[in-house]
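Structure first, commentary second.
Missing here: one protein chain of the complex. Every other protein chain is in place.
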Amino acid sequence: MRFARTMAVFAVSLAAVTAVQAQDPIKYGLGVALTGPIGFMGTQYTKGLQAGIDYVNSQGGIGGRKFEVIVRDTKGIPADAIAVAKRLIELDKASVIDITLPGSATLASQSVSKEAKIPMLGYTTVPAAVDQGNPYYFRPYSNVNIISATLAKVIAELPNEKRVALLASNDDYGRSAIQVMIDALKSYPDVKVVFSDYYERTQTDFSAIFLRMKAAKADTLYLDIRYPQSVTALKQMAEVGLKGTLVNSLLFYNNELAQRAGALLEGAYITALWAPIKDDPESKKFIEAFRKTNNGEIPDDSAAAGWCSAMVIADAFKRAGANADGEKLREALAATDILSPIGRIKFNQKGDAEAPVLLLQFKNGAYHPL
Amino acid sequence: MHSRLAVFGLLATVCALSFAITNPYFQFVLTVSLVYAFATLGLNVIFGYAGQPAFGHPAFFAVGAYASALLTMRAGWPVYLAIAAAGPITAGLSLAVAFTSLRLRGMSFGMVTIACASVMYIITQNWVEFTGGPMGIARIPKLPHITANWAFLPDAPHQIFVLLCLLLGLALLLVDRMMASPYGRAWLAVRENEPLAASLGIAPVQWKIIGFVFGAGLSGVGGALFAHVIGFVDPTQMTWNAIGLFFIMLIGGGAGTLLGPIVGALIFGMLPEVLRVAEIARDLLLGLILVLTLVLLPDGITGFLQRRLKRSAPPKEVLVAEVGPVTDGGSANPSKSKSIGEPLLTVRGVSQRFGGLLALSDINFEVRRGEILGLVGPNGAGKTTLFNILTGTTRATAGDVLFAGTRITNMSAPRVAAHGMARTFQITSVFPKLTVAENVRIATHLWSNRNPASVLAGTHGFRAREAEIDNEVSEILDLTGLASLADVQAEHLSYGSQRLLEVSIALGTRCRLLLLDEPAAGLNSSETAQLRKLVLALRDRGLTIIAIEHDMSFIMQSCDRIIVLDHGQKIADGTAAEVSSDARVIEAYLGSDEFVSA
Amino acid sequence: MLEISNLVAGYGLKNALQGVSLSVTAGEIVTLIGSNGAGKSTTLRAVSGLIRSRSGSIVFDGKNIFNATPHQIVDAGLVHVPEGRRLFGEMTVRENLLLGGYSRPKSEAVSRIEEIFASFPRLRERAGQLAGSMSGGEQQMLAIGRGLMAKPSLLMLDEPSLGLAPKVVSQIGEMVLTIRKAGVTVLLVEQNARMALRISDRAYVLKLGGVVQSGASSSLLDDVQIQKAYLGL
Partner (left out) sequence: MAPVFEIAIQQIVNGLMVGTIYALMALGLMVVLGILNVVNMAQGELYMLGGYFAYTAVSILKVDYITSVLLAMIAAAVVGAFVERVSVRPLLGRPAAVFLATFGMSLMLKNIALLIWGPDPRDISAPFNTTPLVIGPVFLTQQRIFIFVAAVVVVLAFAAFLRWTRTGMALRALSRDKDAALLMGINANRLYMLSFGLGAGLAGGAGALLGAIFSVYPTMGELPLMKGFAVVVLAGIGSIAGVLVSALILGVTEGLAAAFVSTSWIDVVAFVVLILVLLIYPQGISRLIKRDA
């Protein structure tokens, strides 16, 4: 089952490589972590992007030209991502590249896009991604600053004693999430950060961390733990008797998590880039298109990011013309102003859309928007 | 010499090739492969030449990358200065790793180097303030142009390419020079045969550390170049994904050769990019290619090509030394030595206990300068154990050994060798993969010029000493009759010639006392006669010799004096005639008469 | 029973054996004598498959066992008790014996241990003791007993008297005769030539990897040639 699906992705990418240039499509070069520890996120993003490109092509493409996605696996290794970016630009002749996941890969490959003057996307919420002095990089998603500011405000308004414990993954994303969170909380004098630490992606035992949080008398818990590690963590939290208001970023929005650890999640505040409970027309369009190409599967936030990337690029080409060069495309991208499932996308000076995040609360076994 | 030409030919070709390649992606892949070559070159020193399974060693590539990135970005150093500094910095860090890990040997050593690589990975991952943590370091300055207007190298990629080729050529010259010096010879010696190396004064651990650190320095420079070529460094460069690739490159190319690491880096460095056609099944193919290479090309691509090019390579026939000029040299006079002098070696009350077994019990004797002493006794009498104690291979349980006035009791083997004692081994012990001449050249280690500055600069003094070594090697080979086999690999020699080679190796140390452990065992009668002549000739040149031997005719005809050991005790000490008529000796050899048939 | 002809074998590129030919008939005790490095042990190691031979032939009980694997040779009923005994010192006497019967079904091996204990009562006393903690003579007894566990039709003993006191050496000699009485043919390699020649029927003298002399042991016993081979007198 799974194998068939993977082979399908494999076949699609192979087909992409060998595709005849009959219709001379516009090439969208995607370098993404399909294998390695975060391969599953990269796979979701790729599916979302492909669904978006398929949708655009089904609407007739741009000026008669269709889009083609060239997918290359980076294993999530930055050095690999640099080689992929070079290859996508110089060999595959992509008009736009997208180096997605992890953030360090997006960071590393920006010099390639800058040198070749080829516009670039790349799904990451790490703040530094837009600070690389690369005018060709655009981020049509939200970022950690916005997420943290949202959560900091939630924390400040809680009736708790506001003794906050922070925990995030020991990688590019988690490191910046905690840093930014601490900064954001500084503007609320009655909030005290009593504990902060990082866990390993490979970590299996959280009980020491929770014991220390308990010893620090934390009552507000910011836990950035991804599913399914999050299920383990929530169970262990209950095991050691740690109680407190859960305040979380993107990672606790997950239907399977809700099913398996519902009771433990009760009352939690959660931010999400996007969630399928959104019922705006753009989201509906996205869900429908995605389910059509993916056997009825419900998309997640990574898939939504992929879809948005496709929409932003299609829109830019629509305005700049199908034959636009890198510079023209960059100008068109800078002038982007579209509606998407994650909201209005309009880039600032740094090329950051600073899209808003969704704030949800888990109550009575379901996610509710706030 | 041949391979050196091939290497520089290859580099020149690669350099020229860069002009044929215009696509920046291919240029990039080729450039990165060239940079990898520095690391494979460094890995080759410790893994290929010194033969140590330093599995974690490639992590030093990333260390060099971090060092140079931090120096340029935090301290504002110029790029080229930072690259130059990355070498010594990496070498310094590797020294700490070498000290902790090289106390172990073999696979355990390999595992500890992996542990050290993991520690470095975790430190770079977590020491965010210093290393940037998992985010890595972005926007590292690229290699700057040397000059804006090189008429023949107009664009930047070519300039950098030519520059890298030049630097790699320089690194190759460096390695080549080391390999043609006592350093390289010591590494090969440690790889080929540690106990023999130790008996020639080459302290194995010390030389492994030197190789480890030197290799790490080279890898560090490679890593620094890498940082400035791709402009980014992060901790994933220290994980197994990266480390494994370096081993594939080195082994696939051919470890232990000058050409192999370069060929491997160029071919296998590009392989992952070529395999992109397999997309997410890439590791499947990479693993498969790795296993197939190991099974089908045991000495890598270069080894395979060499065998294809000259089919003659391993001689089928076992080569035998011709009877050399020994007959003419010296007075092959079987009579007693004329000039037996003062005691050179004094053994006092030496005992050796292995568990409950008393292998040697209170052995006392003296050996005088210019004497040939025979040491005989049945199997298990303790003869070789005594040799091991004299040469520092085994520690005695009790007793004292004085050599030329110095107390050498329980000194390490290399230090005993430095005092002028050399030995051969009961089980033939040579450096099997090296030629006869190389075998003997290694043995000159103790009196070679090992000053690193002289070696690197190739000073007059160094070259003069190397010439002296060459002379001495050919002299020794003339003496032992191996001159015609000087360029044959030792493992291809006949057994008898290998025995002679062992003696030649011992002579290379310029020793005063030579211990021969069953030199005639397995030799036919003409070889034995030749050996006897050689031993007598050596005695006449002033060498003192102790020989363990079972071949009684050899002992009776060569030795001035004979000591008989049995069950760890000295049971006789005297001339051949005295010993052979001793009743205890005959009993020890033929067995007791007590047995009554049932 | 065992027919070796023109056997060439050695280590690395050296040929320690340069065409050894010898034969052993069922019920005999045959001994190989010769100086160190003559190729006695190498012959046994080549026969038992521990080293690969280059050329020649080895036929045992009508089967070609040239370069067969050691376990095939043991299965065929040819067992080699190596020089230096090579016991598993950290295992008990019983465990050593059990391993000796590895080629036999377990139940058979267990009952065979009782037979060995019956012939070597000393081993029964030491059954639970670690092999490495026994005296040299007892160790040799165990090594032979371990070899007999596989119910060999031909037992090859390499230097059983090595490092043993004279009194024990004579016990070993008696043991070899007892083994023969039990119907096991013996090929004996010995440095203690007198003992070996006294108990054996025939002998081969090896030198430099080849047989230089052979004949009835009694005729070789007082031969000057033998003295020469050993002492070079």
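Each chain carries a letter (A, B and C) given by its place in the written order, and its residues are counted from 1.
The rule is simple: a residue touches a chain if its C-beta (ideal position, glycine included) is under 8 Å from a C-beta of that chain, and two chains touch if they have at least 3 such contacts.
The shown structure was predicted, so the numbers you read here are calculated from the model rather than taken from an experiment.
Q: One chain isn't displayed here. Which of the visible ones does it touch?
A: Result: the unshown chain touches A, B, C.
Q: Just name the one of B:Val14, B:Ala50, B:Ile83 or B:Cys116 that touches the chain not displayed here.
A: The one listed residue touching the chain not shown is B:Cys116.
Q: Of the residues C:Pro82, C:Gly145 or C:Gly209, which one touches the chain left out of the display?
A: C:Pro82
Q: Which one, B:Met270, B:Leu294 or B:Ile586, makes contact with the chain that was left out?
A: If we include the chain that is not displayed, B:Leu294 is the one touching it.
Q: Which of these touches the unseen chain: C:Glu95, C:Glu115 or C:Asp201?
A: C:Glu95
Q: Identify the residues of subunit A touching the omitted chain, counting contacts across the whole complex.
A: 2-3, 5-7, 10, 34-37, 39-40, 42-43, 170, 197-200, 202-205, 207-209, 211-212, 214-215, 227-229, 231-232, 235, 238-241
Q: In the full complex, which residues of subunit B touch the absent chain?
A: Listed in rising order, the touching residues are 47, 53, 55, 100-101, 103-108, 110-112, 114-116, 118-119, 122-123, 125-126, 240, 244, 247-248, 251, 280-284, 286-291, 294-295, 298.
Q: Footprint of the hidden chain on subunit C, which residues?
A: Residues 48-50, 69-71, 74-75, 79-82, 86-91, 95, 98-100, 102-103, 106, 109, 146, 150 of subunit C touch the chain absent from view.
Here is the rule we go by: only the chains that are shown with their structure count from here on.
Q: Think of each chain as a node with edges to the chains it touches; is that a line, ring, star, complete or other?
A: Contact map by chain: line.
Q: Return the distance between the CA-based centres of subunit B and subunit C, expressed in whole Å.
A: 39
Q: Provide the C-alpha centroid distance between subunit A and subunit C, rounded to the nearest whole angstrom.
A: 75
Q: Taking each residue of subunit B in turn, which ones touch at least two of the other chains?
A: Nothing qualifies.
Q: Which residues of subunit B touch subunit C in their complex?
A: Spelled out, the residues of subunit B in touch with subunit C are 318, 378-380, 428, 432, 491-495, 498, 518, 521-524, 550-556, 567, 580, 586, 589-598.
Q: Can you list the residues on subunit B that touch subunit A in the complex?
A: Counting only subunit B, the residues touching subunit A are 23-26, 28-29, 32, 125-126, 128, 133-136, 138-139, 142, 230-232, 234, 236-237, 241-242, 272-273, 276-277, 279-283.
Q: So in the complex, the part of subunit C that touches subunit B is made up of which residues?
A: That would be residues 12-16, 35-37, 159, 161-163, 166-167, 169-170, 173-174, 177, 191-195, 198-199, 208-209, 227, 230-233 of subunit C.
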